[in-house]
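Apart from one protein chain that is not included, each protein chain of the complex appears where it belongs.
Chain naming follows the written order as A and B, and within any one chain the residues start at number 1.
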Amino acid sequence: MGAAMSEPILVMNKVGKAYSAAVPILRDVSFSQAPGEFVAVVGPSGCGKTTMLRCIAALMQPDQGEVLHLGQQFGDPPPWLSIVFQDYNRSLFPWLSVRQNVGFGLRKIDRRERDERVEQALSAVNLTHAADLYPWQLSGGMQQRCALARSIVVRPQLLLLDEPFASVDAQTRIDLQDMVMDICKKMSLSTLLVTHDIDEAVFMADKVVVLSTRPAQVVEQIEIDLPHPRDQLTTKESPEFLRLRHRVYTLVRHQAQKSAAAHTEREDQ
Amino acid sequence: MEGARVTFRSDTVDAPAPNILTWLFRRVGSLNELLKISPRLGVLVKGAAGVAGAILIWELIRALRIVDPRDLPAFLAIFRTALQGLWGGELAVAIVATIGSWAPGLFIAAVLGVAAGIALALMPRLEVATRPLLEFLRPIPSVALIPVALLVLGIGLQMQLFMIAFASIWPVLFSTKAGVESVDPRFLETGRVLGLGKAARMARIVLPSTLPFVATGLRTASAIALVLAITVEMLTGRPGIGFYIENVRLNGLITEMWAAILVTGVLGYLVNALFMALERIALPWSPENRER
Partner (left out) sequence: MNANRRHIASLAWQAGTIVLLLTVWQWAALTYPAPYLPALENIATGFLRLWHGDLLFSAIVPSMTRLAIGFVIAVVVGSVAGLTLGYLRNLDPWVRPVFEYLRFIPAVAILPAALLLFGPTDTMRIFVIAFGSVFPVLLAATDGARRVEPLLLEVARVERLSIPERLFRVILPASLPSIFAGVRIALSIALVMMVISELIAADNGLGFYILRNQRLFQTANVYAGVLAIGTIGLALTLALLAVEKRVLAWHRGWRGLPGADG
C-alpha cells in the first residue's frame, strides 16, 4: 500500500521530440510528479510546452526517452488522464450544449448518475445557469470553465492544463485560479499546469518546473513549500512567496535573454 | 512493449480498442510509410492499385456468378471492344454526334444564361417580377419536359438543342447573378474614383470579377448538358452515344453496351477536366485556382 502510494503518477524520463529532424523541440526533459502533487511548468513562448503535454497525454509518442504513467507506457491516452487544451474554444463541440459538452466523456453509466455528475461538475465551475447555452454563446472565461468541467467530470487522477487562464481578464483569472485549486484539492487530483505567468505558477503549485528555450530542457525544479490553503492576498504578500517568485523570475528572464540573443545571432549570420 | 508502440504519420489514426477495423487501418498506415519515399509515385501506385482492385471485383462478381456472366463480359473484352469502337468504329461516330449537339446546346445556354444573369443582377425590378417564374421553373426536373418538348417541337435537332439549353441554363444563370451581386463594392468605388464611366466599370470591373462564378456555373452546366444530350438520344433515337447504348442493348450486343458505358464515363470525366483546365488557363487568379 505504502509503496503504491509513493509511486509517481507521472515520470518523464529524458523525453525528446522533434517535428522535423532539423528542429528538436524537446531534449532530455525529465521530471516526475507524485500523486496529488500540483506541478506548474513555466517556459518561454514557443519552447515546446504544448508539445510536451501532447507527449504526456499520449496524443503523440516521444522520439526518445519514455513517458511513464504509474510506471507504464501508453500508446493512447490513459483512462485516468484528462486535459484542457490551450485553444479551449476550438476544443468545445459547437453542436452540443454546455451540458452535453460536459457530459461528452461519460459513457456506459446510467442516466441518473450521469446527469448528477454533470450537474456537480457544472456547479463546481459555476456554470449551472448557462448549462443549456451553446459554447459559442459564452464568453471566453465561461468557455474555459466549460472545458474544465468536461475534463473533471470523468474523475481523472491526472489533469493537464495548457495555459488555461491565458486569455481572460485579471479578475476572472484570479477567480479561476482559486476555483481550480479548490477543485484539485477536493478531488485530490494530480495537476500539471502549463503557464506563462510566474505569479500564478508559484501561487498555485507545489513544484515549479522551469523549461529552457527551444529545444526545451528542464533548467530547474523548485519546490514551493507555501502552506495550504493559499490566499490571493496573504500568500502573495508573504516573504516566502516573494523569495520564490524572485528565484523563478530570475531563471525565466535568463532564458528569455538567451532566446533574444539567439535570435540576433541568427539574424547576424 | 517496444514492439507494441508503433508511431504513425497521422496520429488521428490510432485507436484505443484493437478491433479488426483498427488493425486494417494500421496495415494501411504502415504500407503508407513504405510508399512515402516518393509521394508522387506513391499516389500513382496506390491509384493504379485501386483501379486494379475495382477490375478484380468486377471479375470476381463474374467468377462467383453473382450476376449472369453473359450480362457481365470480361473487363478485357469490354476494353478491347471500346478501343475498336473508338478506332474508326460506330462508337466514335456516336460520340462525335453527341458532342455535336452537346456543344451548341451548351453554347446557347452559356450565352443566354450569362446575359440573363447579368440582367437580373443589375435590374432588381426585373428580378422581383420574374422571381415567381424562375422559382417555378427551376425545381422541375428538366427531363420531365422532354415529352412536352416532343409535343411542341417534334423529334429533331431543334428539340434536342432546346432541351440541352433549357436544362443547363440554370447553373449559368444563377451563378452569374451571384457573381455580379458579390462584386466587392470597393472595386466599384475604386473605379469611380479613377474616373471610369458606367460602361467601363461594367466591362473592366464587374465582368472580370464575375468570370470565376460564370466558369463554375459553366462546369456544372456542361455535365447537365451531357446528361440531357444522352437522355434525349435514348428517348427519341437521335444519333449519339445514348441511342447507341440503347440500340446495342436491344440487339443483345452486351459487350458493346458496356464498352459504350465505359467510354461515356471517360467522356464525362474529360468534359469536366476540359472546363477545369480552361478555368486554370483563362482565370489563373480565380479564388478556386489560387487555393491549389
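Following the convention adopted for this analysis, a contact is a pair of C-beta atoms (placed from the backbone, for glycine too) under 8 Å apart; a residue touches a chain by one contact, two chains touch by 3 or more.
Being a predicted model, the structure only gives us computed values, none of them experimental.
Participant: Name every shown chain in contact with the chain that has been left out of the document.
Facilitator: Touched by the chain not displayed, across the whole complex: A, B.
Participant: Any idea which of B:105, B:179, B:212 or B:242 touches the chain not displayed?
Facilitator: Per the contact definition at the top, the residue touching the missing chain is B:242.
Participant: Which residue, B:83, B:140 or B:203, contacts the hidden chain when the whole complex is considered?
Facilitator: B:140
Participant: Given that one chain is not shown, which residue among B:122, B:157, B:178 or B:234 touches it?
Facilitator: Selected residue, touching the omitted chain: B:234.
Participant: Give me the subunit B residues in contact with the hidden chain, please.
Facilitator: 10, 12-17, 19, 21-22, 25, 28-29, 32, 42-43, 46-51, 53-54, 67, 71-72, 125, 128-133, 136-137, 139-148, 150-152, 223, 226-227, 230-231, 234-235, 241-242, 245-246, 249, 254, 257-258, 260-261, 264-269, 271-272
Participant: By the contact definition given up top, give the residues of subunit A that touch the hidden chain.
Facilitator: On the side of subunit A, residues 57, 59, 76-77, 79, 81-83, 85, 87, 89-91, 93-96, 104-105, 107, 134, 136-137, 154 touch the unshown chain.
As a convention for this text, only the chains that are shown with their structure count from here on.
Participant: Which whole number of Å gives the spacing of the CA centres of subunit A and subunit B?
Facilitator: Computed from C-alpha means, the inter-chain centre distance equals 51 Å.
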